[in-house]
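Just below is one structure, and these are the notes that go with it.
The complex appears here minus one protein chain, its other protein chains still in place.
On to chain A.
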Amino acid sequence: MKEQEKLERQKRIRNFSIIAHIDHGKSTLADRILESTSALTQREMKDQMLDAMDLERERGITIKLNSVQLKYTHTDGVEYIFHLIDTPGHVDFSYEVSRSLAACEGALLIVDAAQGIEAQTLANVYLALDNDLEILPIINKVDLPSAEPDRVKQEVEDVIGLDASEAVLASAKDGIGTDEILRQIVEKVPPPQGDPSAPLQGMIFDSVYDTYRGVIAYIRIKEGTVKPGEKIRMMQTGKEFEVSDVGVFNPKPVSCDELTVGDVGFLIAGIKNVGDSRVGDTITNAHNPASEPLPGYKRMNPMVFCGLFPTDASKYNALRDALERLELNDSSLQFEAETSQALGFGFRCGFLGLLHMEIIQERIEREYNIELITTAPSVIYHVQMVDGEMKEIDNPSNMPDAQQVEWVEEPFVKATVMVPNDYVGAVMELCQAKRGEFKDMKYMDDTRVNIVYDLPLTEIVYDFFDQLKSQTKGYASFDYEFIGFKESNLVKMDILLNGESVDALSVIVHRDVAYERGKAIVEKLKDLIPRQQFEVPVQATIGKSVIARSTIKAMRKNVLSKCYGGDITRKRKLLEKQKEGKKRMKSVGKVDVPQEAFMSVLKMDKD
C-alpha cells in the first residue's frame, strides 16, 4: 500500500471497546454489531460470539480477549473499518482491561436502564478516561418494564460527568438502537493518529498460545508498519523474533500483507512462550527501533495464592503438565512445586485474584480431568525478620517463628462499594468488622451511595464478597484495586488433628480475630471430618497455646440394618458411594480428611 492510501485508510478506522457491568448486555450488543456489519452470516452466529471458552459462556464473563475487524458502510456511503476489542469483565483482569482500552480511541459504555451504574462500570470508565477514550453512553434494556432511562442518563451525567444527552437508548436483545450506535461510532470516535512510516510501535493487549503456531500476539499498531519477514524486538524483555505472519480477525484469523497504524490484529513470530509476549509490551522493529516503548506497561504480579494438590498422588505429573500448558496461555499464572506433609506433592500457585484462581482450578479439573484438593487461598505477606532480611511469604505454613519476626505487612486494597442507601449501615459495619479503614462516602443520587474503604486483601479473599452479597441482598456492587502493603498485627494459626499439625490448614490471621476464627474453624472441621475409629481432637493453636478445641467423636455405628428385600443393587450402591467417598479423602496422620475440609478455613458461615 502506498503512503497516501495508508493515510486515507487510517481516517476510516475506528477502534473501540465495550464497557459494561456483568449482565448489562455487553456480549449481546457485540453480537448485534457483528450481525449488522455483516462480519458473520447468520449461520455462523452462535449467540455471544465473542465469549469463546465454555467456561466463559457458563459464567457469562469474558476471560480471554478477542478482537474482530468489521466493515461498516456509513450513511455517507463510505466504508469504515471497525475494530471491536473485547475486554474481560472482572476486577482480577483490570490490567488487561486497561491495555485493551489503550488499544482503542473510543468505548461504548453500556448501562442497564434498570440497574444504573455499578462499581465495576465506574472502575472501567475511569480506566477508559485515563486512556483518553471517547465514551459513547448507551442505555440498554430500555424495553424492560423496570427501565428508567432518564434517571440512568442523569446518573451518567452526575456520577461520571459525561454528556449523556445523545446517549443511545437501546435494547441489544431486540436490536433496537444498533444503527444509531454504529453511526455514532463513525461520527464520534476519532480515527487513529500516527505515522505509518515512523519506527514501529505495536502494543500487545493479549497473547494466546496455539499448539501449531506458537504464541499469537494480539496487537494494536500505534506507529509504523509491520510485515512478515521483519525482525521485531519486545521492548520490555528485549527478546527478538522474526515475524512469520500478520493478520486480522473477521472473526476468524485471516492473514494480510501488513499491519499499519490503527490496525488491530495478530502477529505470529515463532514465540514459544506467552511470557515473551507480555500484555502491555511494545513491539518495535529490531533494525529501526522506536526510541521509547508505549507507556503503561506493568509486570502483573499474582495477588492470591493457594496450594493445588492432586487427589490421586499419581496425577502429580499430569497436574504439572496441565499447569505448564495453562501457563503458556496465561503469563500471570505462577506456580512452583510444593510439598505438604498433609497433602503430599503439589504446587503453590499464584493468581491475579479469586476468579482467576477459580477459573484455573475449574479448567484443570474439567479440561485435564485431574481432581484437585485446594488449600484455602492466601495473600502474600512481607515479613521483616529480626536479622534485617525481608521475606515474602505466600504460604502460611512457611511463616517464620514469631521470635524471628520484627513485623509483618499485608497487602491492602482500596475497595469501592456501590449500594442503595438502605444498606449503607450494613456495608460500613461489614467493612469495620473486616478491619477496614473508612476513606470516603458519596451520594451518587438520591438513593445510591458510593463507599470507599481501605481493606486488607486477605479479608476480601476470605469471605468479604459473600458477606457483602448476603448483607445487601445482592444489591451492592463491588470493585477493588491494590494500593500497597501495611503493617498489621498478624499471627500464624495452626490446626492440629489428633495432636498433629496439618500444614495445609495453617492460616495467617489478625490477632484480634484469631480466637473467633480459630473457634469457627475447629467447629467446622468437626462437622466436615467424618467420625474415625477413634476420637480425634481438633485444636487451633498460636505458637504453643491452644486457643480453640473441638472433638470428633469416635465412630460407633455404621451398618445398614434396614431390610431391602432382595434389592442387592441398592446395598451395593450405598457401599460403592462410601468407598468412593473414602477414596477422595486424604489421610493426614491416621485421620481421613475430606477435600472440603481444606477449603473450610476459607468458607465460614456467619454464625
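Basically, contacts are C-beta pairs under 8 Å (C-beta built on N, C-alpha and C of every residue); 3 or more make two chains touch, one makes a residue touch a chain; residues count from 1.
As a convention for this text, contacts and distances are computed from a predicted model.
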{"item": "Listed names \"Heme chaperone HemW\", \"Ring-1,2-phenylacetyl-CoA epoxidase subunit PaaB\", \"ABC transporter permease\" or \"N-methylhydantoinase B\", matching UniProt entry of the absent chain", "value": "\"Heme chaperone HemW\""}
{"item": "Sole residue of A:Gly77, A:Pro145, A:Pro295 or A:Gly566 that reaches the chain not shown, by the stated touch rule", "value": "A:Gly566"}
{"item": "Positions on chain A contacted by the hidden chain, ascending", "value": "531, 533, 553, 555-563, 565-569, 571-572, 574-576, 578-579, 582"}
